[in-house]
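As you look at this complex, bear in mind that one protein chain is not there, while each of the others sits in place.
Then we have chain A:
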Amino acid sequence: MYEKTLTQLAAALKSGEFSSRELTAHYLQRIEKADTKLNSFISVTAEQALQQAEIADNARANGTAGTLAGIPLALKDIFCTRDVKTSCGSKMLDNFIAPYDATVVEKLSAAGTISLGKTNMDEFAMGSSNENSYYGPVKNPWDLTAVPGGSSGGSAAAVAAGLVPAAMGTDTGGSIRQPAAFCGITGLKPTYGRVSRFGIIAYASSLDQAGPMARSAEDCAHLLGVIAGHDGRDSTSVARGVPDYVESLDAPLSGLKIGLPKEYFGDGLAPEVEKAVRDAVKVYESLGATVRDVSLPHTHYAIPAYYVIAPAEASSNLSRYDGVRFGHRCDNPSDLIDLYTRSRAEGFGEEVKRRILIGTHTLSEGFFDAYYTKAQQVRRLIRQDFLDAFEDVDVLMGPASPTPAFDLGAKKDPVSMYLQDIYTIAVNLAGIPGISVPAGFVGNRPVGLQILGTHFAEAQLLNVAHQFQQATDWHLQRPAFAEEYA
């Protein structure tokens, strides 16, 4: 069963080939066997999953089941779940159980999907390798010595290893697209405001966005249709109709205008990655698309601007973890300051502390205008770069990451880690959607093609990605690791 895509599983459940209970048990068994090596889950909710599967099977029998009823999924441990621990990959929240479900979780439950558990992640979504988790690093199923990418590394690894057909991630600077690329799966970051942020633990509020990670664009289309939409509990979610993302998948691509940003093919890009991306573009030409070079002139300001804005917001968002009401509290505080400093010193990991320090500094009196205000100005220019480009082309294509997955422990210096996100980060600053689809390998490590569209162009992105997947089979490749537990 694990070799099927979510779309195929939905069809099999509908035809009665197997029940949701059987399917759920199958995946739970795979998790039990394989995840000791991958470490992709923080919590597995087997009992609850089997109960939900039974409900889905009953709904199926009664004819009230929706398309995705009975499909097992996993949630990045950043989505709040009622009655199940939501750690955000941090010691700080190792004891935290939310009294509410995130809107995304509510919507997935309402669609009848089943949650197998909560996946591992970089602490508070800060990282590009999943090495910053309190619960230990996640391994890449294509090569257990490689990282799965981050911060949604657990979700990506679990899907690639066939431990779950699809999973939810969040993307603040590339945290869906880069691990999707590293693990050879399809990951979509929707337009900012397309999916409600309610119940998603905030890292950088103006950049965070949730999206699906699955085996194919078609799978992502099914899932986005469920989770997208306006939410009265998130003021930044946009009141705009949700199109049928599945219906538009088959539109032909003849006449599609593709732009290749020259800044995405410069220094630092591994030649094998560039080749895989250019080969993918050739596939599109064969499907009737035209290709031209474009420029996003402010690209090189994206990382500095991001590392001002995101830590600034994070420093404020993470102030609530003070040991007073919930989360980690130090033993025997001697006074209030001791309570604050020790609870936070003990509860947060190094990278989180680093970003809190950066953000606190850039917001300080005397530095605010030079950093924060300037970064917001740069952000507007970056957004304008994209809007200008989309005047001339329909979509932009490039690599999701400059290299394939790197080795665990390879990047010790934070700045070299930050540079990993060079092709993904500007997208969050601009608020536009992006998708990463498998487009080849370097050795045994996958390469991701990133496709970008203008605001709310998810249907087009999914269509463009799906047509590529109709013409290629990169997305259907499975790591040997997955077959070991067949």
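We take it that contacts are C-beta pairs under 8 Å (C-beta built on N, C-alpha and C of every residue); 3 or more make two chains touch, one makes a residue touch a chain; residues count from 1.
Here, contacts and distances are computed from a predicted model.
The subunit not displayed here is recorded in UniProt as "Aspartyl/glutamyl-tRNA(Asn/Gln) amidotransferase subunit B", chosen from "Amino acid ABC transporter ATP-binding protein", "Peptide/nickel transport system permease protein", "Cytochrome c oxidase subunit 2" or "Aspartyl/glutamyl-tRNA(Asn/Gln) amidotransferase subunit B". Only one of the listed residues, A:47, A:267, A:331 or A:365, touches the absent chain: A:365.
Of the listed residues A:94, A:272 or A:322, the one in contact with the hidden chain in the full complex is A:322. From the set A:108, A:201 or A:277, the residue in touch with the chain omitted from the display is A:201, counting the whole complex.
When the missing chain is restored to the complex, the residue among A:98, A:400 or A:462 that touches it is A:98.
The omitted chain makes contact with just one of the residues A:34, A:80 or A:302: A:80.
Residue-level contact of chain A with the missing chain is found at 79-80, 86, 88, 93, 96, 98-100, 102, 197-202, 204-206, 232-236, 312-313, 315-316, 318-320, 322, 324-326, 336, 340, 360, 363-365, 368, 372.
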